[in-house]
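Of the protein chains in this complex, all but one are displayed in their positions.
A and B are the chain letters, set down in written order, and residue numbers restart from 1 in every chain.
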Amino acid sequence: MTSTSSLIEQVIEAWQSMQAKTPLVQCITNSVAANYTANVLLASGASPAMIDNPYEAESFTKISSALSINLGTPTSEQMQAMQISAKTAQLNNVPWVLDPVGYGPILAWRSQMTDELLQFKPSVIRGNASEISTLAGNQVQSKGVDSTLSSDDAYRQAYALLVHTDCIAISGESDYILSKELDVVIQVNGGSPLQPKITATGCALGALIAAYSAVTTPTIAALSAHVHFAIAGKLAANQAQTMGSFSTIFMDYIHMLDANLIEQYANIKLLGLKA
Amino acid sequence: MTSTSSLIEQVIEAWQSMQAKTPLVQCITNSVAANYTANVLLASGASPAMIDNPYEAESFTKISSALSINLGTPTSEQMQAMQISAKTAQLNNVPWVLDPVGYGPILAWRSQMTDELLQFKPSVIRGNASEISTLAGNQVQSKGVDSTLSSDDAYRQAYALLVHTDCIAISGESDYILSKELDVVIQVNGGSPLQPKITATGCALGALIAAYSAVTTPTIAALSAHVHFAIAGKLAANQAQTMGSFSTIFMDYIHMLDANLIEQYANIKLLGLKA
Partner (left out) sequence: MTSTSSLIEQVIEAWQSMQAKTPLVQCITNSVAANYTANVLLASGASPAMIDNPYEAESFTKISSALSINLGTPTSEQMQAMQISAKTAQLNNVPWVLDPVGYGPILAWRSQMTDELLQFKPSVIRGNASEISTLAGNQVQSKGVDSTLSSDDAYRQAYALLVHTDCIAISGESDYILSKELDVVIQVNGGSPLQPKITATGCALGALIAAYSAVTTPTIAALSAHVHFAIAGKLAANQAQTMGSFSTIFMDYIHMLDANLIEQYANIKLLGLKA
């Protein structure tokens, strides 16, 4: 049976494995998040490559260890690359993460693409509560790309999505990881209220899940990335009270994470999947 | 009659209103400014969304509280989105800000688009002295996207533009806000010589004007954003002498601004519009 201590042990192993292997992570992401995401991946021990054109998508996905697709500010060329790379990932057993930024009726173009991408079976779907809930078929009111729904409410509505993926990760005040594989919901606590005030933290988190999925299962990958962020956010908030300095120190802790810090600060809780 | 103290009072009210309402601001901006602009808006209390494709522009502008259009590094798809969003904004009374980056004969493609966008009556036009002066029909020598004209010279040449907008904001060593509404020019002092050394500060300032325009009049919106930046720049410069740390502390003060700091540090001066 799954226990929090065995999960934390697997997070530590995943982190160690990432340091040893430096997985190559292809990111198709938005203009706001590109630089920040690359820095988060480098700081975490992965090797990012933002290959997002349709002409190189297939050949690059084939040699990538993982793929991250984020629909924040799509262009027509990126949209084509997303389809090619997601399909290539499925065919070649490259794990991939889908982040349906802004999913909802107001942003129909990207939402239709998200629907199409689901056929290629993402390893993990991650988003904020509004996005995940809307994607799960519960039409809540979404405003822009920030969430108007609490993650507590969202995770109960997200079960329907497990038909498309093995794992769903919802970020919010508490984070929730829904695992078909382990038949549990894992609540991840920590982080800081300043975290959502730094743009692209959610987008970078999705790419970090992808990086971890190169070295472990979808559930442990999602859990590891969320724990990684939650610890860095909590420790950074202890030292910085405001945005600019928080952002700097947060990146420091993303880089300084190690087995001891995970052991000491990981704060997770198991909930029943059908609770 | 307008007085500096009543203006400062209105700036405080605008800032408080932004904290209360968290306006959704659509930004169509350049690749250099996207991340920085989003962080400035989040730090200031607004909710940014960089929706810049033509397929979602209309539906998103309709639900936005304000729109910011910046012509820094346009793509063909962004150009289409600009036209759709500016038109939609005018039709739906969504306030919007135009930042004609690089306007002038050397950069004809964007300059023609800027000319077209003027028909949709921006709430505020903001730029550096070279851009505003050239847009006003005074062909000064412009070099790239940085200004070669002082803001003192530019504001006397900018009157002609008031036929297209209610408010013009010119950034420079001193900033100048030309208001048709109040029939005055407001000089804003403060900031730091380091500010123009951080790329995209001007672009982010334009987006912040848009954010404020969701909660107040165009003139007070432009004034509030300029005062917001001038105070943060001045306070950051007191603590940091160099670029890297200035940038971090500047963002801290963008976030820490409050009514007391505005009261204490706002440094504005009224000039006659026809002076």
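The rule is short, and it goes like this: a residue touches a chain if its C-beta (ideal position, glycine included) is under 8 Å from a C-beta of that chain, and two chains touch if they have at least 3 such contacts.
Predicted, not measured: the structure shown is a model, and the values here were computed from it.
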- Note on the structure: Of B:S31, B:S59, B:Q80 or B:N189, the residue touching the omitted chain is B:S31
- Task: Can you work out which residue in A:A14, A:A38, A:L98 or A:I132 touches the chain that's missing from view?
- Result: A:A38
- Which of these, B:T73, B:N189 or B:N267, touches the one chain of the complex that we don't see? B:T73
- chain B residues touching the omitted chain (full complex): 30-36, 72-76, 102, 106-110, 143-146, 196-200, 242-245, 247-248
- Message: Just checking the interface: what residues of chain A touch the absent partner chain?
- Response: 24, 31, 34-35, 38-39, 42-43, 47-53, 55-56, 59-60, 63-64, 75, 77, 247-252, 254-256
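In this section, only the chains that are shown with their structure count from here on.
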- Go ahead and note the Å separation of the Cα centroids belonging to chain A and chain B. 34
